[in-house]
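Here you go, one structure.
All protein chains but one are shown at their positions in the complex.
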Amino acid sequence: MIFNAPFISVMILIIFGLYAMVFRRNLIKVVIGLDIVESAVNLFIVSLGYVKNGIAPIYTNSPGGAMVLPTPQALTLTSIVIGVATSAMLLSFCILIYRYYGTLDTRKVRRLRE
Amino acid sequence: MMNPFNPSISTPSGIWNPLVWILVFLLSLLIAYVIYLKGEKQRKKGMQEEIFLSGNKADGNTHIKASNIGWGYLEAMKGYYKLMRDIHTGIINDYVGWFLGVLATMLLIFLFWGGVR
Amino acid sequence: MRNILMLIVFLTIISFFMYVAINPGDFNSQTGEHFVFGSPKFTDMDNYFIHNAQNQTGANNVVTSIVFDYRGFDTLGEASVLFTAVLGVGLALRLLRGDKK
Partner (left out) sequence: MSVWDFIITNAPALAIAVPLLGAFLTPLIYRAGRKTALIWVLSVLGFTEFLALLLVYLVNTYGIQVYVFGGNPSTLAIPPDSGGIPIRIIFTVDGMSAFTALISSTIGLVAGIYSVASEKGRGAQDKFFALLLLLVVGMMGMALTGDLFNFFVFLEINSLSAAALVSYRIHGGKAVEAAFKYAVVSSIGALMILFAIAILYGEYDALNMAMIAERMYQTGFSAMDMIAMALIVVTLAMKCGAVPMHYWVPDGYGEAPGEISAMIMVASQASLYGLFRMCFTVFGLSANTHSLGWFLIILGLLSMFIGVTMAFLQHDIKRLMAYHSVSQTGYMLLGVGVGLATLGTSAFNQYGLFAMEGGIFHILNNMLYKGLLFLTAGAIIYRVGTSDLNKMGGLAHTMKFTAIFYLIGALAIAGIPPFNGFVSKLMIYESVYQLNPFLAVVAAIVSMLTLASFLKVFHSAFMGPKLYNVKEVPKSMLIAMGILSFFIVLFGIFPNIAMTYLVAPAAHALADPVGYITRVLGGGA
């Protein structure tokens, strides 16, 4: 059970990110929370592929023995780029919102309601 | 395979054919027109053509605003709409919060109410 | 009120996510632990990659062979996401750059 410590830390990170998204009243902090969740999920995927005493799945100068699973690393590469794209979009929206509303407080950025 | 150009569709307890409906609709229009033709011939212009709005005489240019339509309904449902207005806060934190809330509810429902077969 | 409700929600989510992490076995205990750090339960797809990537794609790095060959379509999708984001940022910030309207 304690060997699952990487998973536990991932879950704690996810909860921190979600906490920031629900309780922080600043748009930038909401985006940061989203990024924390994203990093945590990436970490989770990578740690799923770990094999005990495994080496990186590269055959150049490989000492032999078990290799860690390669697919999670490939998936993480893709999802990191996707996360960067998402953050870029969200932060550019934040710039515009600040320009038009003069604030980043989520309680004031609500001209659309009901 | 069904014939795609057959307009009728059969439901568990009946059948629906739009062409028959259109025929009946046209027929009822015809009957209405016949009744209209049988109306009083003595009717003159200007007898019953004044426009009233809630008992007040109105000229032809009054337009009821959208917010005033359905006032009675909105008044009757006041409590419900107050609740709804409170829920729709428009704060982004609450949007995420509702998502997590439904997620938690769903997890609990599946835990206690048979998600695992 | 809102905070109390959100606290309950968070406690529920924390307990379920921690369950995922610690993974003590199943509720109805038909099956044992599903994934333990360091020893995955099934590894056949990844073993295929590890054993055949060098022959089939000529890449010494298995991850490279997956990113650019076996799952190359995902990489195309990733490039499209990046392209989308670039276009979206350009569209959103067009007023700051001084374009008309």
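Each chain carries a letter (A, B and C) given by its place in the written order, and its residues are counted from 1.
The working rule: contacts are C-beta pairs under 8 Å (C-beta built on N, C-alpha and C of every residue); 3 or more make two chains touch, one makes a residue touch a chain.
The structure presented is a predicted model; accordingly, all values stated were derived computationally and were not measured.
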| item | value |
| --- | --- |
| Left-out chain, listing which of the shown chains it touches | A, B, C |
| Touching residues (missing chain, whole complex) on chain A | 14, 21, 27, 30-31, 34, 37-38, 41, 44-45, 48, 69, 71-72, 75, 78-79, 82, 85-86, 89-90, 93-94, 96-97, 99-101, 109-112, 114 |
| Touching residues on chain C - with respect to the absent chain | 16, 19-20, 23, 26-27, 30-31, 34-35, 40-46, 48-49, 52, 69-74, 76-78, 80-81, 83-85, 87-88, 90-92, 94-95, 99-101 |
| Contact footprint on chain B, counting only the chain that is left out | 1-9, 11-14, 16, 18-19, 21-22, 25, 60-67, 69-70, 73-74, 77, 80-81, 84, 88, 90, 92, 94-96, 98-99, 101-103, 106-107, 109-111, 113-117 |
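We take it that only the chains that are shown with their structure count from here on.
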| item | value |
| --- | --- |
| Chains most often in contact, by C-beta pairs | A-C |
| Euclidean distance of C-alpha centroids - chain B vs chain C, Å | 44 |
| Centroid spacing, where centroids are CA-atom means, of chain A and chain C in whole angstrom | 9 |
| Multi-chain contact sites of chain B, meaning residues that touch two or more partners | 97, 100 |
| Multi-partner residues of chain A (at least 2 other chains) | 18, 22-23 |
| Sites on chain B touched by chain A in the complex | 84-85, 88-93, 96-97, 100 |
| In the complex, chain C residues that touch chain B | 2, 5-6, 8-10, 12-13, 16, 26-28 |
| Chain C-touching residues of chain B, taken from the complex the two chains share | 94, 97, 100-101, 103-104, 107-108, 111, 116 |
